[in-house]
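First the structure, which I've put down as structure tokens, then a few questions once you've had a look.
Every protein chain of the complex appears in place save one, which is left out.
Chain naming follows the written order as A, B and C, and within any one chain the residues start at number 1.
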Amino acid sequence: MNKNKIINDPVYGFISIKTPLIFDVIEHPYFQRLRYIKQLGMTHLVYPGALHTRFHHALGAMHLMQLAVEHLQSKGHLITNDECEAACIAILLHDIGHGPFSHALEHSIVKGISHEDIGKLIISKINDDFNNRLSLALQIFNNNYYKKFLYQLISGQLDLDRLDYLNRDSFFSGVTEGMVSSDRIIKLLNIKNGNLVVEEKGIYSIEKFLIARRLMYWQVYLHKTVIAAEQMLVKILERARELANNGTELFATPTFKHFLYNTVSITHFINEIQHINNFVKLDDSDIMASIKVWCNHTDFILSTLCNNLINRQLYKVEISTGIPDFEKTESLKQKISEKLNINYKDSSYFIFTDIINNVAYNTRQGNINVLMKNGDLQDITIASDYSNLEALAKSVTKNILCYTKV
Amino acid sequence: MNKNKIINDPVYGFISIKTPLIFDVIEHPYFQRLRYIKQLGMTHLVYPGALHTRFHHALGAMHLMQLAVEHLQSKGHLITNDECEAACIAILLHDIGHGPFSHALEHSIVKGISHEDIGKLIISKINDDFNNRLSLALQIFNNNYYKKFLYQLISGQLDLDRLDYLNRDSFFSGVTEGMVSSDRIIKLLNIKNGNLVVEEKGIYSIEKFLIARRLMYWQVYLHKTVIAAEQMLVKILERARELANNGTELFATPTFKHFLYNTVSITHFINEIQHINNFVKLDDSDIMASIKVWCNHTDFILSTLCNNLINRQLYKVEISTGIPDFEKTESLKQKISEKLNINYKDSSYFIFTDIINNVAYNTRQGNINVLMKNGDLQDITIASDYSNLEALAKSVTKNILCYTKV
Amino acid sequence: MNKNKIINDPVYGFISIKTPLIFDVIEHPYFQRLRYIKQLGMTHLVYPGALHTRFHHALGAMHLMQLAVEHLQSKGHLITNDECEAACIAILLHDIGHGPFSHALEHSIVKGISHEDIGKLIISKINDDFNNRLSLALQIFNNNYYKKFLYQLISGQLDLDRLDYLNRDSFFSGVTEGMVSSDRIIKLLNIKNGNLVVEEKGIYSIEKFLIARRLMYWQVYLHKTVIAAEQMLVKILERARELANNGTELFATPTFKHFLYNTVSITHFINEIQHINNFVKLDDSDIMASIKVWCNHTDFILSTLCNNLINRQLYKVEISTGIPDFEKTESLKQKISEKLNINYKDSSYFIFTDIINNVAYNTRQGNINVLMKNGDLQDITIASDYSNLEALAKSVTKNILCYTKV
Partner (left out) sequence: MNKNKIINDPVYGFISIKTPLIFDVIEHPYFQRLRYIKQLGMTHLVYPGALHTRFHHALGAMHLMQLAVEHLQSKGHLITNDECEAACIAILLHDIGHGPFSHALEHSIVKGISHEDIGKLIISKINDDFNNRLSLALQIFNNNYYKKFLYQLISGQLDLDRLDYLNRDSFFSGVTEGMVSSDRIIKLLNIKNGNLVVEEKGIYSIEKFLIARRLMYWQVYLHKTVIAAEQMLVKILERARELANNGTELFATPTFKHFLYNTVSITHFINEIQHINNFVKLDDSDIMASIKVWCNHTDFILSTLCNNLINRQLYKVEISTGIPDFEKTESLKQKISEKLNINYKDSSYFIFTDIINNVAYNTRQGNINVLMKNGDLQDITIASDYSNLEALAKSVTKNILCYTKV
């Protein structure tokens, strides 16, 4: 069987699968599941093109990894074929732990365990299936490999994951302003003392990358209507779980039921094989099919929320720098309780506040180091003569108030 | 409420919703349902970007209608605002009758009734909801309006439906060779004696449009692996229905169950409201969620087919000009029966033949008339000095043989 | 004659000429001359695609003006057809005063008179040819018309001139990072109290526009090799004029000779018709053809500089924040004098310093006002929560040292 495949990708043109092992990893059912998990949850309700999946993103990130490795090799750095293959596999699998609707439901389906932790469990299961042939990939993925730059290409301030998702999310949403020149940024990468650095002439491209990322946050990822839809999804899950806990009958696929009717702690998740076995079968369609059925459920709150989501009657969302006015909030709550004829406590399904934030350049995730022409390393915020780039390093926190229009 | 919306579209940049009535039609739940129906069925198994929906396509076609009307007005043809709005609504609704996975399951869910016929029923229901305010749109849609060119813009050899789907399918699949210059083709349109025509200088663009369409057929719509996946979907539905008819218990959402356990004839469908009421709730997620559950069904045939689809173990497809060799087919059938331990009759779930065909320029759907500089009209096949363009008008029929690798 | 033309433009697809008057302005020989004046001087020596002309840029800016006017009309602002036509003509003519190689030779061919001043003279001559039918355009152009926003669309911090040149220069140079979403920015424009404003939701797009502009400055307009080539052009003109002043015979086209052998002051230029009459015949080809001939001139300095330009042996350019080290410069000067066997004074043709600067957001050219949702106006640097956007308002000045490698 020919395992040298070329896949059409509207973002980069063509993506090549270069080794049989990479081919087999992509064919693995756990990876194929990502075909059915949208990269941007319910964002398609605002940007109808944003239906692309974690599957496609993972392939795109792998493609950029191939380009980056080839570029670094051409700069004279030694990267073996095995390392290249392992880095490709590591980045292919970096999002394998995502559940339905990616971040939107990250803590709604399995509480207290992040997609990264689930990912590590799944990768280790895949490694078993491959008789440990992914061990080098795992080492890189867990930052246990001595060539640190390989890890930094997967996870850092300027990694290929971000390059791909910015490009891909911009492309499919049609918000072209978020596009970054991945080709150019990759050509600016270099290695210094074993770490990934950017060459000095790339300063302006990096500034632009940071600004593009910031733009995507406010224009797409934290768009009001996107927040409204994803919060509604969260509230639906919350209500369904509450009903399930009370023994109410709910239509759902068996795997989805598993997570609705059981509260799975992180310890259970790690130690009992059934949980992960159910998780790897779950995707967006389980949730959507169930929500559509719940539109006719006898529980007023559940059916109302579900109908609102399906018919796109989303929360109104107000974003503010300060905390929303308490009196206004309370009065809205009162009004909603009365209109919907529900008690005060349950009104929190229809009106609530939350916090969102965004840091364009998060120094906790490591620096972007610039290799100056004289050989020195400088942090991007210093190397740029746009002296106040550091402003991007400040976290921007905003309050949101969501409520149903009644 | 502000109903003048602008929607980001990666294909055309921005799509404007120009009137409140158009806005309300888009908001209607029957139209919103199209958000969850993929334009190209299972094509995403080959082209991972091809996840775009009937919803997005309908908006795109409406956008082209706006451009076409503006262009024809600038050429001096009278088109009123009401006619423009109605034409936009008509093209918005042209695919409203599609069910899950579009063409892939067109005759599997409701037998003997085409998506066009279902569409007419649904449009008439929407028109009721709008107190007959869509009547002009309906007249245009049914080719009952005296300005024939409006209908021809929706449905003909060179309609805006085709322009949009060629562009959109090319764009999202990444098969850029299928892109057509919709901007340019629209600028070449004119009206002569009340009919849509193309100006002489556009001959080369039309040739290119026909060739692009032909390319998309063989490279995307009739791609071997796409055929394999969609045929598997068909066979799964066929088996599920067979089991349902025998009273076997099958997991499914209630609306999907309605169509599995009832054989709905066209007469029933038209006369009994329950069928259409179920149909308008059905989308891709009902099918996918059910198929995933059926992977564990006790019926060997059903669970095997479902597992094969989900894990992408698709049929092998052979395309040939002649009829597949009978002996070879029989011997394969034998082998499959034995290997899978099933009877000869049931082996047709795992090996079968079918016919596919494609006509690039189908004269039964009307001609592409070229307006020569001297004012004459000529059919494109005559106007082109590429004398043999007529070859495109010949139907290309091929035989396919699909079988499970055992 | 049909004056409704459509012009193919790789940047925007199609540009329409909407009125016969606009058509005639474009046909005027003074405007046609812009076909032979490159937008970016010698930038093509670094970016080989950057051969686009002032002609193309002017058409592009006119196209954006049409879009902007249509958009503002759709927002309910009254703009008459005459005003729209006049605004289109005004922006068409905004660069008509440019001479060969645009900015590169701006003060080399005619000293002490800017391209804007020359432009005003030329526009007034064209207006004469049109029997004052361009008077409204002139009023807008000179900011004498009461609808200030029309002027602001032509000349301001966020005008259509900039939108077009950023896009066009990015496009043709291939530095895609400089692309801005002109479509989107135009859709964000509005009018408040007669002035052009940007709606609040556009803040991130404006930030990105400012950053893109900054990137283009350092990556293209002030690229080292571009500076080197354009400084060489300046030095060649300087030497040629020096020789001409001394009565040395120089090959040149008659119109070019006019400016080489006469020192035309601004007063002469304005009062004596011969100067402008010669100027409107001058373009890049006069200069290039002459320089190629001068490669064989007996004057060592002139022929050396010309050969260096034609054979792309450009100055080495060093950019620094501080003033270049005096001793280093003097020692280089010494070395060059000796190597080339020229006197100390003449060595300034082969080694010299200069200053370059760039302000991304120049408040002297007016503000970018943001229309907040509550109806207030705020300057972009305040409206942005990227609090330090004001850093972009600081002028970045750098020193350059140029010298011939010997």
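Note that a contact is a pair of C-beta atoms (placed from the backbone, for glycine too) under 8 Å apart; a residue touches a chain by one contact, two chains touch by 3 or more.
Please read all numbers here as calculations on a predicted model, not as lab measurements.
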#### Entry: Given A:6, A:323 or A:382, the one touching the chain that is not displayed
A:6
### Message
Can you say which of C:101, C:172 or C:315 touches the chain missing from this structure?
### Response
C:172
### Message
I'm checking contacts with the chain that's been left out. Which of C:10, C:112 or C:194 qualifies?
### Response
C:10
### Message
List every residue of subunit C that touches the chain not included in the displayed model.
### Response
7-11, 13-14, 27, 29, 32, 35-36, 44-45, 47-49, 51-53, 55-56, 59, 171-176, 251, 253-255, 281, 283-286, 288-290, 292-293, 296, 310-312
### Summary
Interface residues of subunit A toward the undisplayed chain are 6, 13-14, 183-184, 187
### Task
Could you please point out the subunit B residues that touch the chain left off the display?
176-177, 179-181, 184, 204-205, 207-208, 211-212, 214-215, 218-219, 321, 385-388, 390-392, 394, 396
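Heads up, the rule we're going with is that only the chains that are shown with their structure count from here on.
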### Query
Rounded to the nearest whole Å, what is the centre-to-centre distance of subunit A and subunit B, using the mean of the C-alpha atoms as each centre?
32
### Task
Please work out the Cα centroid separation of subunit B and subunit C, and write it as a whole number of Å.
50
### Message
As a quick test, compute the distance in whole Å between the mean CA positions of subunit A and subunit C.
### Response
44
### Task
For subunit C, jot down the residues that touch at least 2 other chains.
184
